[in-house]
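And now, subunit A:
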Amino acid sequence: MCLAAFPAISLTGATKSFGAVRALERVDLVVAPGECLGLVGHNGAGKSTLMHVLAGTLAADAGELRVGATLLGRGYSPAVAYRYGIRCVFQELSLCPNLSVAENTRIFHGALKGFGWKAKARALIGAKLDEIFPGHGIAPDDEVADLSIGKRQMAEIACAFTVTDTPLRLVILDEPTSSLDASTAQQLLTFLRTEVAKGTSAILISHLLKEILKTSDRIVVMKDGKAVDARPAAQFTRDTLVAAMGTVGEHGKAEAAPGAKRSALRASQPVVIRAKPHTGGGQELLVHRGEVVGLAGLAGHGQTRMLLQLFDGGRLADTTVSEPVAFIAGDRQTDGVFPLWSIARNISIGSFATLLSGGLLNIQKEDALAQSWRDKIGIRTPDIGNPILSLSGGNQQKALFARALASLARIVLMDDPMRGVDVGTKQEVYELIRAEAEAGRTFVWYTTELDELAYCDHTYVFRNGAIVAGLGQAEATEERVLASSFHEDSAA
Partner candidate 1 sequence: MMPEQMIRWARWARSEPWIWSWLATLGVWLATIAFTQGRGSGEVLTAALVFATFTVIVGLGQMMVVTLGPGNVDLSIPGTIALAGCAAMKLTDSENPLLLVGILAALGIGVAVGMFNYGLIRLLRIPPIIATLSTSFIVQSAAIAYGRGIRIKPAPMLADFATARILGVPVLAMVVALGSIVIGIALARSRFGRSVLAIGQNMRAARLAGIAVDRTRFATYVLSAVLASICGVVLSGFSGGAALDMGDEYLLASIAVVVIGGTSVAGGKANVPGIWGAALFMYLLVTMLNTFGASPGIRLIMTGVIIIGVILVAGGEEQ
Partner candidate 2 sequence: DTKGMKIALSNNYAGNSWRQAMLKSWEKVTKKAVADGIVAQVDTFTTAKNDVTEQAAQIQNLILQGYNAIVINSASPDALNGAIKQACDAKIIVVSFDGIVKEPCAYRIAVNFKQMGADEVEYLAKAHPEGGNTLEIRGLAGVFVDDEISAGIHEAVAKYPQFKIVGSVHGNWAQEVAQKEVAGILPSLPADVKFVVTQGGDGYGAAQAFKAGNRPTPQIIMGNRQDELQWWKEQKDANKYETMSVSIAPGVSTLAFWVAQMILDGKKVPQDLTVPFLRIDQAGLEDSLKTTEKGGVANTEYTAEDAAKVAGGK
């Protein structure tokens, strides 16, 4: 490896909060020239946030960033990052869908201008695509909106590796393979090794641990906003890596485990949901009354779509949902809260039918309902008339729980509802779900936290939109779920 005196880039003490959420807590990160650094961690560990800080798209609350020997101060921005040869392929799409691939390359490179810029851009991106992904099937003049998600990802990756006026120093790839098929992913990883061998540094983020173990020189493990482990890749095995990532709940799983009575539900209770994913196929989703059924697998593999399919169940021919449903969104901001409303109104919107008197909503009843749920579920606020946004994220999430549980719905669909919810609150909610299930409510629960599967009576694992495994309570171990989720292990 390169013996330069300075690292390619070094970040010390990076800290970043989003309101109450501590996304990064005093993270140190050093990447040597010609090193490929693997970065792993659970969902929400802070990996993407850290990359945004490196790329200049987010300003950290505290911390120092050095490129080579240079300390970069307040004015750090994407433009500065570009000048120092730092490129980032973000987790979410950063191409303009209304432009062609070549034109997106132009957006990336300020130097592509003047007469003949388009020919230059076409040649540049075309050559890089050929180099990284032979046989890619993308024309530089294709409009991005017309490309499949995988091809968009390929175009964006290739774009990050194109060079005009400044040489490459560091390329950040945030889950670049999440939308690529196995062979294309292999092309990328092979290319990455040759590029690194030329002296470029790289940071690779992935949930596919085999990729990380095979491709990176060194691996950093993040957990809850902190870098908790950093070792050369050779010192990790898949198991030790999973162990380092794992977040074992403080309260342990013992108390969550249901008794034999609950496992008998499958046999004794009627089926209330029967559906096959529109997206993939595979097994059928079967849910019995009073069950808590988990949907597992890697993020973005069709679980949310399954929940939406169940939500629309009544209107779809091939989906049977025989009881009224409610939906608890995990993405509070876009799917859940009504930001201009009070906590009480946010809760009562799900229970209109029960609050009417004389055709009008009874405000006393509305307040009483909200009060009772505040107490029952422990929403920490002095006044349920306060705006919903005055609550912390976890408490907002509790209000969404209250909305669904207060309603007449017998089936509750939960879309990864514990995002941003702190550990103590989680325990309270778990208990609540358990109690409601005992009382005959049915839950379908998409979760990205493997620990939560322990609270489920049955778990379905999703991959590429299909249900690839159905596991009983005892079988839903972390290993089994990971094994089913990860592509590379699926044969095992």
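Candidate entries met the following condition: all candidates are chains of the complex that A comes from, given by their letters.
Just so it is clear, contacts are C-beta pairs under 8 Å (C-beta built on N, C-alpha and C of every residue); 3 or more make two chains touch, one makes a residue touch a chain; residues count from 1.
No experiment lies behind these values; they were computed from the predicted model shown.
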Q. Looking at the complex, which candidate is in contact with subunit A: 1 or 2?
A. 1
Q | Contact footprint of candidate 1 on subunit A as seen in their complex | A | 311, 326-327, 329, 334-341, 345, 349-350, 352, 356, 359-361, 363, 403, 407, 409
